[in-house]
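Encoded as structure tokens, the structure appears first; notes follow it.
With one protein chain held back, the other chains of the complex are shown just where they sit.
Right, chain A next:
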Amino acid sequence: MASSINSTGNGYNFKVVLLGEGCVGKTSIALRYVENKFNDRHISTLQASFLNKKLTVHGKKVNLAIWDTAGQEKFHALGPIYYRMSNGAIIVYDVTDYDTFQRVINWVTELRKMLGSGICLAIAGNKVDLEKDRRVYTEEAEEFANKTGAMHFHISAKLNENIEEMFFQLTLRMIEHADLMEQKSTLSRTSSIRRNVVVVEDEAEETEPTKSSCCSGSSHTS
């Protein structure tokens, strides 16, 4: 959380990690968002694990660094190394596989425990195009998200459904959070909140599930 913004000039630099079980489609989501391609032969990047996306929100330049993580269970313990210093996290599950949702619960609980409210969370149920095989029910997922102060989205990387929206909303929230932190630091001059120094503060009431702004999706530039 600490070195959150680096608002050099009028821009933001955000680090967003993609968490979740393997094969839930983390990479597809990132590729769909950044390259707008799905299982395509013409994907220009060599790798899909570190992607950059530039966008402008409310006249401010935002650079999203999207970090893919290894989802296998055996690498779960490495999570803290990945999500250290990140501003946002998207935790992905497969709507057709309940086990993957179980992993989401684990992740979110861990993130909240380790980073408190310093990180903006979005839970994403992927593969809604396979609606007929759904195993994870919307009510349960949304209830959990509300409880933990995370946003919840139903997305499909295959059909490019809701993905832009999800990243945009997460960005909005990260900006909000970054500005808040900036204010605080200038007020109290709390120096040395660099790196792994975690300042835990109770501000759980920051959760406004859907901040439906009129400009959603309009001011995207790649």
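Heads up, the rule we're going with is that contacts are C-beta pairs under 8 Å (C-beta built on N, C-alpha and C of every residue); 3 or more make two chains touch, one makes a residue touch a chain; residues count from 1.
Here is the rule we go by: contacts and distances are computed from a predicted model.
Q: Given the options "Rab5 GDP/GTP exchange factor", "DNA sliding clamp PCNA", "DNA primase large subunit" or "Elongator complex protein 6", say which is the protein name UniProt records for the missing chain.
A: "Rab5 GDP/GTP exchange factor"
Q: Which residue among A:Leu78, A:Leu159 or A:Leu180 touches the omitted chain?
A: Among A:Leu78, A:Leu159 or A:Leu180, only A:Leu78 touches the chain that is not shown.
Q: Could you tell me which of A:Trp67, A:Phe153 or A:Phe168 touches the chain that is not displayed?
A: Answer from the full complex: A:Trp67 touches the omitted chain.
Q: Please identify, in ascending order, the residues of chain A that touch the omitted chain?
A: Chain A touches the chain not shown through residues 3, 6, 8, 13, 15, 22-23, 26-27, 31, 39, 41, 43, 45-50, 65, 67-72, 74-75, 77-78, 81-82, 84-85, 192, 194-195.
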